[in-house]
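Omission of a single protein chain aside, the complex is shown with its protein chains in their original locations.
So, subunit A:
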């Protein structure tokens, strides 16, 4: 498995992949009575929702209403500094994690992506760049004897409007937070992305999209903040086309005890301080660290994805399990 992943990557990335990826597992779920009964129960629990129920906000226990409100406030308050903070906290490694997600996704021209909790557009921008570079490579391969295109070919490509448009690839960024989307759209303008991008304010638990609409559903560092994870997964399953793929990038569990201790010290001692110094917001970053510890580990989360009806669910650990990519298919 690891070998096949490595060989399918470009040469430049192979070293990097061996470094970041430590094994992947896969299991095809057998849908039994117990499992479907469980999901029916969880659905009912979600639906019967008017009475107050409690959930966690970091290490605190709060009502579900309050959690949604407080998560909103966290991201409203950090939106402007979000990208700077990501670089500072992860020492830039979050960029490699997001690149790794794109390599697993490996989108082709014409792919329609739903970038849930996509906020400032990191995944969608990478997606569009990836598709365009794929297309450029394909065009270069197709060109006779690998020459630069003649002016006739260039003018023809302008007329059909297919020069680097990603051939109809579309990324829809959906986030519950208006502030994050605003920052994202400004970045899109600054980076020169004009076609193939749409922005929608929406809730991952109640997606405003039709059934069977997307080829890929991605959620990067977002599902942790959703109040009802099972509900978000069911919505992901609904909006994906049959054959579509669910991809999630999220903090996970570090199994190596030494790395784990280092990571704990770093995140509990340093990250809130960085948050205070750079973004002037200790509490939001304290929440960030705590919410990471409350999120289910690799295997538990994999089981949740399988419960939502996805097949061939597998995960890859990145940086020793600090972060994991989970993937599953709707069949």
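By our rule, a residue touches a chain if its C-beta (ideal position, glycine included) is under 8 Å from a C-beta of that chain, and two chains touch if they have at least 3 such contacts; residues count from 1.
By definition in this document, contacts and distances are computed from a predicted model.
Trainee: Tell me the UniProt protein name of the chain this structure doesn't show, selecting from "Vacuolar protein sorting 55 superfamily protein", "Protein preY, mitochondrial", "NEDD8-activating enzyme E1 catalytic subunit" or "Autophagy protein 5".
Mentor: Its record in UniProt gives the absent chain the protein name "Protein preY, mitochondrial".
Trainee: If the hidden chain were put back, which of A:106, A:155, A:198 or A:265 would touch it?
Mentor: Of the candidates A:106, A:155, A:198 or A:265, A:198 is in touch with the missing chain.
Trainee: Looking at the full complex, which residue from A:53, A:185 or A:283 touches the chain that isn't shown here?
Mentor: Reading the full complex, the residue touching the unseen chain is A:185.
Trainee: Decide which residue listed in A:75, A:97 or A:209 touches the omitted chain of the complex.
Mentor: A:209
Trainee: Go through subunit A and note every residue touching the omitted chain.
Mentor: For subunit A, the residues touching the absent chain are 172, 176, 178, 181-182, 185, 198-203, 206-211, 213.
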